[in-house]
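Below: one structure in structure tokens.
With one protein chain withheld, the remaining protein chains of the complex are depicted in position.
As written, the chains take the letters A, B and C, and residue 1 is the first residue of each chain.
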Amino acid sequence: MEAIHSYSEKASLIIKECELVLKSIDPQSVEQLLDEIEKADKVFVVGVGRVLLSLQAIAKRLNHLDIKAYCVGQIDEPPISEKDLLLVGSSSGETIIPVSIARKAHELCARIGYMGASPDSTVRKIADFYVQIPTRRSNDSSAVIISQQPMTTLFEQVLLLFGDAITLMLMERKGLKEKDVLLKHANLE
Amino acid sequence: MEAIHSYSEKASLIIKECELVLKSIDPQSVEQLLDEIEKADKVFVVGVGRVLLSLQAIAKRLNHLDIKAYCVGQIDEPPISEKDLLLVGSSSGETIIPVSIARKAHELCARIGYMGASPDSTVRKIADFYVQIPTRRSNDSSAVIISQQPMTTLFEQVLLLFGDAITLMLMERKGLKEKDVLLKHANLE
Amino acid sequence: MEAIHSYSEKASLIIKECELVLKSIDPQSVEQLLDEIEKADKVFVVGVGRVLLSLQAIAKRLNHLDIKAYCVGQIDEPPISEKDLLLVGSSSGETIIPVSIARKAHELCARIGYMGASPDSTVRKIADFYVQIPTRRSNDSSAVIISQQPMTTLFEQVLLLFGDAITLMLMERKGLKEKDVLLKHANLE
Partner (left out) sequence: MEAIHSYSEKASLIIKECELVLKSIDPQSVEQLLDEIEKADKVFVVGVGRVLLSLQAIAKRLNHLDIKAYCVGQIDEPPISEKDLLLVGSSSGETIIPVSIARKAHELCARIGYMGASPDSTVRKIADFYVQIPTRRSNDSSAVIISQQPMTTLFEQVLLLFGDAITLMLMERKGLKEKDVLLKHANLE
């Protein structure tokens, strides 16, 4: 039956692509990211479009873990300092706003981490460290897969799942259980 | 000349309406609001549409004064408790989301302040205190003016200006100068 | 080596949970959802927290497919009518804002679809149709898995991936290629 085939085919394709990319992220780079997050006074995230949505999901969860995390532009955004960390999410590493904000953060002596797909990008060059999420769809050698999803969909998906993987790791590092995390969760909803 | 007349006429009308309403707010109710804000551990604001934008402007400035202020729904929204204050902005006091959230905050024993135009409204009944911004455009007796601007435009305008008036008052109360306020201002922009 | 083990263990766990839930969604309910989306003049989405982020990602992509989709509360939100569709995302189906907005949309005679985990919930009762995303973590019989991730993380993940599965299906239905989708993509970034 066509309909059933169609949905289950898409679901399988998405899971397969996500699995391949998520598992190809270098665990050493993940450990470095966790060290940097734990060392920082505050964490800022910047990105655009659906990438920003995945970053917001990460920032929301970091706050639940009692790590102060802000999206650049949000209402209560504080100033960044040399004790803080800016995480830039961008597949290409060339998007205008992330590049501009990374440059500014660099001038202000903040630490900068790049979560992206482009080892030769402008953001990568500004960043202090790099977590490669190898989803580039062009035929560059760093991509582990040619995604069949449009635009940077696969990057956005993996970024969300990756954020939740590091959440689990941070919970273990900090000895937090779900009940601890719930203490920080919004209750006006 | 028509064009010049037209703009200057609109500018005058808006200023006149804002002045009349802003000056008719009861100063005692303003002092109570300031006391409540200073007493609160955290301040939350809730509203919809353009009213929400004015509330966000207020929340942003409160953070600059080192008062923790959050918009309901924002990424790093913490739980509300009985030591916190929810400020509800709503001209009618009947808008669905503000009413629902005020009820929930009341269950959670938070203090609730209503900034609005409707003394007989549902939100007013839930609230612990009330700052009347008398802009209702119907012929109810509490309105000081029949606005010539569409919908709740005048309410939204006065709410922004009112928020900036209390900012100046809070700066005086706390002995803050502009240079102190700037210390909390975002610098990634 | 502990570090490597830790990340790869989390990545596997997340992929496994997502796969199990994503593949357990009833394809007939997905086809109905697609029919409703295609039939609607406009699509609205409502949710809170990280669920809202997944819904925003869906709304963004629907716009790329030339389907007008709005998040409740966004700047250019138009009125809803009986020709429109409201999609409510909520694991519990009891969250205040989604419930209130679903009730209001029902009064305004809009079609309502529920994407959630709770067949007996308030939202389910208001909705015209239902896509079950069976992630409830309690021991109710409808859940296909007891997630090891905190709160409704799994629901949020699957909702994003599900949205991208229906994007692929809608592209096929409409005969759209990636180049067509790109025509609607923001370019100020």
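The rule is short, and it goes like this: a contact is a pair of C-beta atoms (placed from the backbone, for glycine too) under 8 Å apart; a residue touches a chain by one contact, two chains touch by 3 or more.
Note that this is a predicted model, so its numbers are computed, not measured.
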Logged for chain A, residues touching the omitted partner chain are 48, 52, 73, 96-97, 100-101, 104
Which chain C residues would touch the chain omitted from the figure, given the whole complex? 44, 46, 56, 59-60, 63, 68-80, 86, 101, 104-105, 108, 183-189
In the full complex, which residues of chain B touch the absent chain? 3-4, 6-8, 10-15, 18-19, 22-23, 25, 27-28, 30-31, 48-50, 53-54, 56-57, 60-61, 64, 95-97, 149-151, 153, 156-157, 160-162, 164-169, 171-172, 178, 181-182, 185-186, 189
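Basically, only the chains that are shown with their structure count from here on.
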How many angstrom lie between the centres of chain A and chain C, each centre taken as the mean Cα position? 21
Here the gap between chain B and chain C, centre to centre from mean Cα coordinates and rounded to Å, is 33
Chain A touches at least 2 other chains through residues 56, 60, 185-186, 189
